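The complex is shown incomplete by one protein chain, all other protein chains being positioned as in the whole.
This part shows chain A:
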């Protein structure tokens, strides 16, 4: 049996199990093609402008931008979410992207005091507290350290999908899941800087602080800081964007985005956490009994189908590509299951591209669609055996007021005309 036949059979079995097999499906599977048109296509039979005249020369676009026909692929915000634009969030257009790397200019933004515009020559990074020698580094110092590393990691806001705790609210995966991005970082291990200052033996916690007007601070266990945290100056091969912390940010792999302090200016070493505003008032998870979890650092396994989705409806019957993203703060994604019938039946999706620890992972299901209604879901499983729960399973443990860490399974209702809606099912 050829690989192609395997794929097709698998596809049929998938739809059959989902109860969607039908006459229309069989017709597309046998390979019906559209007949030639009655009139020839003028896009082919007449010479187009771009095939006759010269385009821009090499230096017309010294820093290139996307095609003018991709202007709709932008970050978007939801004004009613926050009281001001400077302490707010916008969303990555996940439904317009593919693969696992988020273009730097589309990475969602979350600021608490707006974007700090810092001249790199004026930036300083201090290490103080329980160290042998408090130290100050310039950005140039950082770039001279040995042991530079490159890693792709997802950064997910703790509040991603937070508006969906009480039910389906926002109609599009950009809004329900777009507080996540995944880029290549270049930098040095935080451990390198801590070693340079000499961490004392009674040290247990780190305080990371930003240089912006929110003075963003988070307490981080020393163990995590020594294990895999990075101090980075580069994303996707170039300098960090200002909105992502230029010139220096902290990378805290697998942990909630709030801890990835941007415009990083200070690391204090201590023996206790500091219980700062962003780990008491915010980024604590209120449960139904009125008590709250604190220090909920890890982002659990999660996934979402990005296509089809409300902003990217199905437009054609026959062959279609279902695509989505899965990620886990606990390690690698080991499997993604997809259901077309609201979780009654599942098939494992095809994962393509690198499967890196604590990175977005791309999955696909190639399928034929005969115009039937579908309830699409995806379910991520990571290498620790954690299975992405349903929203109802999460609510059973946590109630509906915990704001953060909603990694429940998303359902998209695809109508017979291809329109796709964010729904909850029961």
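The criterion applied here is as follows: a residue touches a chain if its C-beta (ideal position, glycine included) is under 8 Å from a C-beta of that chain, and two chains touch if they have at least 3 such contacts; residues count from 1.
As a convention for this text, contacts and distances are computed from a predicted model.
J.: According to its UniProt entry, is the unseen chain "Quaternary amine transport ATP-binding protein", "1,2-phenylacetyl-CoA epoxidase subunit A", "Cytochrome C" or "Electron transfer flavoprotein subunit beta"?
T.: In UniProt, the chain that is not shown appears as "Cytochrome C".
J.: Could you tell me which of A:89, A:264 or A:381 touches the chain that is not displayed?
T.: The single option touching the absent chain is A:381.
J.: With the full complex in mind, choose from A:105, A:167, A:237 or A:319 the residue touching the hidden chain.
T.: Final answer for the missing-chain contact: A:167.
J.: Among A:327, A:346 or A:363, single out the residue that touches the unshown chain.
T.: A:346
J.: Check each of A:110, A:249, A:266 or A:362 against the chain that is not shown and name the one that touches it.
T.: From the options A:110, A:249, A:266 or A:362, the contact with the absent chain belongs to A:266.
J.: In the complete complex, the non-displayed chain touches which residues of chain A?
T.: 17, 72, 76-80, 82-84, 86-87, 112-113, 126-129, 133-138, 141, 144-146, 167-172, 174-175, 192-193, 195-196, 207, 209, 213-215, 217, 265-266, 268, 270, 272, 274-277, 280-281, 284, 286, 288-298, 300, 310-311, 313-315, 337, 341-347, 375, 379, 381, 384-389, 393, 397, 401, 413, 417-426
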